[in-house]
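Every protein chain but one is kept in place in this view of the complex.
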Amino acid sequence: MNEAVERLVDLRWPSQVKSAYDVVIIGGGGHGLATAYYLATRHGITNVAVIEKGYIGSGNSGRNTTIIRANYGIPEAVRFYQHSLEMYGRLEQETGRDVMHATKGLLWIAHSEAGVRQERARAEINTAFGSKTEYVDPKTIQDICPQLDMTGQGVWPIYGASYHPSGASARHDRVVWAYAEGAMRLGVHVHQRTAVTGFLRDGDRVVGVETTAGSIAAGVVVSAVGGHVTTLASMVGLRLPIRTHQLQAFVTNRYAQAFGPIVASSGLGVYASQPAKGEMLIGAEIDRAPAYAYDAGHSFLRSCAFRSIALLPFLRDLRVLRQWTGVCDMSADYSPIMGFTGVPNLLVTTGWGTWGFKAIPAGGEQMAELIATGRTPALIAPFALDRFANDRTMADRGSAGTH
Amino acid sequence: MTIRRLRISCPHCGVRAVEEFVHGEIPTIPEGIVEPEARDLDRAFMHTNAEGVVVERWFHAFGCRRWLTLARDTRTNDIPDNRG
Partner (left out) sequence: MHAPERLHCTRIVATPTALDTAAWPGGAVVLRVAADEALVAAPVELDVVSDPHAIVEPETAFCGVWVEVEEALAFLERECDWELPTERPAFAQGAVAGLPVKLWFAADGDDRVLFVVPAPFVVDFVERWS
């Protein structure tokens, strides 16, 4: 890490890998580190190791578009993400670190009568379950975001939108560092450049992990792995309802004006926001064929640019500065999977697909409570893996597969 | 970061950009899963999600509108015998 980062955080790297920990967390992204952080701060469990094959935040935590929102489509999800959104609002106070949290408001645009019905339904269900969202007409949309072309270049006219005033963003790596710092300060070990190559078993039970730094015994093993989770699970013969898809995004050079809100369109499959540096950040949908590659495609840029210009014509005059790809663990019902796996002592927090960043605080907090108490907290009980066997899938249209 | 375009060789139409095709999976259920309900569950929801070479189907929607079978490496998006 460079000096500027060192000034931001005080990361106390462990001098060695111990032979045993109470809890081993696989994956040093936001979810793994937040789980470690809350284990240490809320439950006093500090004999914890986070095993990361690259560097912390190098997976999807460093490859997302940092949108924080709670306007999902089913009650269980609205409650969970609203809790996470509120935790994000207190994160700077809690960790003492500036994570550049900014409330921006999020417009979800409808281009058809069907889209209007969907956004009205979203507003209703969000409001009913504690997340403020209202349906707004074109006049209000223009007040919120004057840059929008209300005719959608004559092809995608804007009929209305749901407006989620608490929609926000934060700086992704600062969130990762804040959790890592807080956890490590209390004695949690974070081992970077250490890959898990297998599991230690005692009969059915998982009793530790094999790593490139040797065997590590563990009371509980938690997978907080992103796109590669099925590969890890296959090492214990566990099948997951997960497919890994590439999701691309790009930023432009700086836009001289302030662009206030986050703007999303399901119809066009794009969303846009302006990070603190003034670039325009544009994201789209997952690529349809499952893949683990980090390659970025020209065809994505072309179609995504075309669709976002239809919404925000000023983008035409900007240039693409940087483009990147994340590999998303997409669950079969577009909802996360948290908790027990059926393999004793192995827990997962996965299926974070394209919606993981906003869930980091609540996901970490709830997983920590589950680990500490051995009981699934009510907030995440609907998201257990066994829902697929029990006909309790959490199909969520509000998930959208975009952000 | 590499900017590139995945191309697929259609036996009838020739080499075309991947955007002309629709992806289709060949589902696999491990032989070890024998109990009928477990097989149903696996068929409905579970995925091997292989990190490596997978054999899969692609539909040439912009051309002959026929399915073709090819092997692709999901780690790189390389198609080993791709004539494109």
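For clarity, chains are labelled A and B in written order, and residue numbers in each chain start from 1.
Criterion: contacts are C-beta pairs under 8 Å (C-beta built on N, C-alpha and C of every residue); 3 or more make two chains touch, one makes a residue touch a chain.
All values derive from a computational prediction rather than experimental measurement.
Interchain touches from the omitted chain, evaluated on the whole complex, reach B.
Touch with the chain omitted from the figure is made, among B:C13, B:V53 or B:L70, by B:C13.
On the side of chain B, the interface with the absent chain consists of residues 12-17, 19-20, 61-66, using the contact rule stated above.
Heads up, the rule we're going with is that only the chains that are shown with their structure count from here on.
The distance from the centre of chain A to the centre of chain B, with each centre set as the mean of the Cα atoms, comes to 27 Å. Of all residues in chain A, those touching chain B in their complex are 228, 230-231, 234, 237, 239-244, 288-299, 323-325, 332, 388-389.
Across the complex, chain B meets chain A through its residues 1-6, 17-19, 22-23, 25, 30, 32-33, 41-42, 44-49, 51, 54, 56, 72, 74-77.
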